[in-house]
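One structure is given below, represented as structure tokens, and several questions about it will come after.
All protein chains of the complex are present and in place, except for one that has been dropped.
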Amino acid sequence: MDVVASLTMIQAINQALDLALATDERVMVLGEDVGPNGGVFRATEGLYEKYGGQRVVDTPLAESAIVGSAVGLALGGMRPVAEIQFLGFIFEAMDQMSTQASRLRFRSQGRHHVPLVVRAPYGGGVRTPEIHSDSLEALFSHLPGLKVVTPSTPYDAKGMLLASIRDPDPVLFLEPMRLYRAGRQEVPEAWYEVPLGEARVVRTGDDVTLIAYGPMVPVAEAAADSLASAGISAEVVDVRTLSPLDLETLTQSVTKTGRAVIVHEAQRTGGLGAEIAASLQERAFLSLEAPITRVTGYDTPFPMPALEDWWLPDVERVKAAAEFVLHY
Amino acid sequence: MDVVASLTMIQAINQALDLALATDERVMVLGEDVGPNGGVFRATEGLYEKYGGQRVVDTPLAESAIVGSAVGLALGGMRPVAEIQFLGFIFEAMDQMSTQASRLRFRSQGRHHVPLVVRAPYGGGVRTPEIHSDSLEALFSHLPGLKVVTPSTPYDAKGMLLASIRDPDPVLFLEPMRLYRAGRQEVPEAWYEVPLGEARVVRTGDDVTLIAYGPMVPVAEAAADSLASAGISAEVVDVRTLSPLDLETLTQSVTKTGRAVIVHEAQRTGGLGAEIAASLQERAFLSLEAPITRVTGYDTPFPMPALEDWWLPDVERVKAAAEFVLHY
Amino acid sequence: MNPLEEFPLIQVLNEEGQLVGDRSQISDDQLTEFLRWFTVLRTLDQRAWNLQRQGRIGTYPPFSGQEATQVGVAAALSPEDWLCGSYRDWAALIYRGVPLFYPLLSSMGHPAAGYLPDAVQALPVQVVIAAQILHAVGLAWAAKLQGQARVAVSLFGDGATSQGDFHEALNLASVMSAPTVFVCQNNRWAISVPIERQMHSQTVAQRAVAYNIEGLRVDGNDILAVYQTMKRVVERVRAGQGPVLVEAVTYRLGAHTTADDPTRYRPRDLDERLRQGEPLARLRRYLLAHGIVSDEEVAQMEEEAKALVDEAVRQAEAFPPSPPESVFDHVYGELTPQLREQRAEMARRVSSGEPGGGRRG
Partner (left out) sequence: MNPLEEFPLIQVLNEEGQLVGDRSQISDDQLTEFLRWFTVLRTLDQRAWNLQRQGRIGTYPPFSGQEATQVGVAAALSPEDWLCGSYRDWAALIYRGVPLFYPLLSSMGHPAAGYLPDAVQALPVQVVIAAQILHAVGLAWAAKLQGQARVAVSLFGDGATSQGDFHEALNLASVMSAPTVFVCQNNRWAISVPIERQMHSQTVAQRAVAYNIEGLRVDGNDILAVYQTMKRVVERVRAGQGPVLVEAVTYRLGAHTTADDPTRYRPRDLDERLRQGEPLARLRRYLLAHGIVSDEEVAQMEEEAKALVDEAVRQAEAFPPSPPESVFDHVYGELTPQLREQRAEMARRVSSGEPGGGRRG
């Protein structure tokens, strides 16, 4: 019988790292404050003590060095899991992410490949200081050679992280800060993987599809609840893997409902919602009863905490968009 | 009477820089090889000799330093025009572009602003070595606080560059390498500006709208020519300013024709075409006769020169897409 | 090369508060003034910590222990000089004229905290480690191009020296001879990472060798050393003799921020030892020992500080909230069509009293 425990997402991530370190001696964890401090969110808590400073490594404060050396570590036979303390600081490592990690397989025509996981907390809702709450997934989803994933539950967090660590290609693993401790879920203790590239239908429905990922999945679910009490049946899809997108699952849902609302925190213009909307209108054009509609952050920088509740998509805005497409 | 001269795009850019340096003593040019060498494409030819090494400055080889110090120069009262030698190398300056230049107005609540132009050659078609042909406009169009523009003619190149230099906010000025010397156009010698934020209807048509920018405008025009001989009337719109988009002009055109094909070199997934398609189906849903269709680079890194002709959108692919939407 | 010999620690007042160097550049009055400032700043910092614990403000990065460096640096500048610091550098900003309630406002998540008073030549505090160092170089370079006798100072931490931007900034400044003063507040930890894991070299100052610029190491808890050294350095740099790197060796007495628990990574005995040299106690001891201030004056300073900080808390808490729609107003010089639409949408939500977005930070 499977041993399970009721874990928060951060505990599930910690358990996945622990298991990976225990199972595969090539796995190592590196980043700022991941050692004795256990990570600023405690994702790596206890790992330094258990696996030592060679495998759980505090690096100097230099993101390009973290990712760039992790590329070398991966090429040299290790399975590095690098942490970027907050996603907003990944810009410092942008070349190493985009031109190096993501393209070495291509540039070497398959001789080399880079099994690297870069973990980063992201998103709003927790009143961080400036630059700590950015959602930058769209930038990375545009980069060939990289995979981008984000879980919305403890179960998926563990299973997707293990799948990412086993993946032969670089994976950007985005962790929604506001879900770290938002709830608990039964999580098996053993190794299991949630395959990358597969969206998850969170609940089925007939009238409209709510498409969300990461921190916005609970918002979409709450909106669906609220819509249900008004007699509207909403299907909720958690995208999970942002690159490559599981367009098949998304298209199926929208073909069925004829209406879609996409929800993400990132700025609207050029956000991932644009790609999803563009692809869905290509694939489900004749089924669409209304334009595919986006509920997103506004086209401003992520605001200071005092204004973030107004800025972030919330249940009201999602409901309003659903009603808009339903009465189009 | 206006004095005009028949110039290539690179000459028009050179003339704009010359004029800006002559007209406004706060203007300065900085970057790698922009001094005695006159830039690797000769964009800054003759300027070092004319304005001296204080105003036309060869910097050390460090993109973050170029953009980051240019932010300081701009805050200190200068009007820096920085060059990134090829757009692919802007990743090294990504934090300074996105979090610093683009957000200082916001973070300082309007006390500071950053009148900075960053020029960068981009795009394929000229058989460059690896990493020199990337089209990264989508990444920057997603960043609030930054403007992104790209001309497709010598006239626009000069007028938009002067408008960018006068703009109070940071502008990423993307120069299509393959158009640098692709043709000549009458360009006034005096100062004139082509306003940012305005798309240009290159030719009017009724059956389908071809939306392109930068290096793909001539391809769209050639496709329109070819379609015309088959009795199809295509409207061609040059987006010109990629951020903020002139959705009004685009929407008008698509509302009229009911069909749109978007053409860009950048990878398809998450490219600017996604935003344009998503916005247009929101704004012109009831006028659409067919899905908005994209003709783009493939979702791979920009290939080595031997394969680039197969990779880049060309007239055949644009025509095929136009026919697809016409017969949908 | 022995860096500890090449870059000896400049100290004027030792850890016991005894004079071990020359203090001819600084009067008793000025020292007393510094103590007054330290008292106010320390009081503010501790109050901020408590306010965070009470949930009245959000994350706060305390500067206690680093007052001598921050005040010493700020005091050595002219009003027209630029200061580009990080999230921890409120003490320097306040000394230069930023009202006491700004750091509180900032930790309350108020956008307005980014707009420092126009009279204060400083950029908003920087969150991205090392990014501001390049801005200082550009500001210094601009001053030089415009023939102004202005310098730009950048404050940053020991962790910041590992970033590429640190290197690019020092290299560029050295090549352009941009009048920049680089002040590293080496407080020995970057969050939990001790300096020995941040760098393999014994000093930050020796990095100056890489750029052929002057490097200095100063006791950052000694206001006399910092102030007098900075005075000399700023003068030199202002005179066009090229940029200088100053390493101020200091110690953060508290946590990295209110979200941090330093007992997880700082050995207790080490902490006890390093606290000894802290700048306020050291200066007070010296001033008391030499009768420059009396116990009564010290007590009065503390009273006054408390009153000032009470007033700052009041100001911060009474500060009018920014209207939600103001989030659109400083993205560009003018609203784009997209922002105009979005602003109107938000304004509708706000005025309709929509329940969802209503909670303020």
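Letters A, B and C mark the chains in the order given here, with residues in each chain numbered from 1 onward.
Note that a residue touches a chain if its C-beta (ideal position, glycine included) is under 8 Å from a C-beta of that chain, and two chains touch if they have at least 3 such contacts.
Computed from a prediction, not measured in an experiment: that's the story for all the values here.
The missing chain, though absent from the view, touches A, B, C when the full complex is examined. Per the touch definition above, the residue from B:R184, B:R203 or B:R317 contacting the chain not shown is B:R317. Which of A:K147, A:R178, A:R200 or A:R240 touches the hidden chain is settled by the complete complex: it is A:K147. Within the complete assembly, B:H132 is the residue of B:R79, B:R107, B:H132 or B:R259 that touches the hidden chain.
Shown as candidates are C:I26, C:V175, C:A259 or C:L308; the residue that touches the absent chain is C:V175.
Note that of A:G46, A:P168 or A:G183, the residue touching the chain absent from this view is A:P168. Think of the hidden chain as still there; on chain C it touches residues 1, 3, 6, 162-168, 171-172, 174-175, 177, 197-202, 206-207, 209-213, 242. Residues of chain A in contact with the chain left out of this view: 28, 54, 57, 59-60, 62, 64-65, 68-78, 95-96, 99-100, 104-113, 144-145, 147, 167-169, 197, 244-248. For chain B, the residues touching the chain absent from view are 32-33, 35-38, 40, 58, 60-62, 64-65, 88-89, 91-92, 127-132, 268-269, 298-301, 303-312, 314-317.
Basically, only the chains that are shown with their structure count from here on.
Centrality annotation: A (chain centre taken as mean Cα position, compared with the mean over all protein Cα atoms).
Between the CA-based centres of chain B and chain C the separation comes to 40 Å, rounded to the whole angstrom. Separating the centre of chain A from that of chain B, both taken as means of CA atoms, is a distance of 31 Å. Listed for chain B are residues 95, 99, 106-107, 144-145, 244-245, each touching two or more other chains. In chain C, the residues that touch at least two other chains are 111, 114, 128, 164-165, 331, 336, 338-339.
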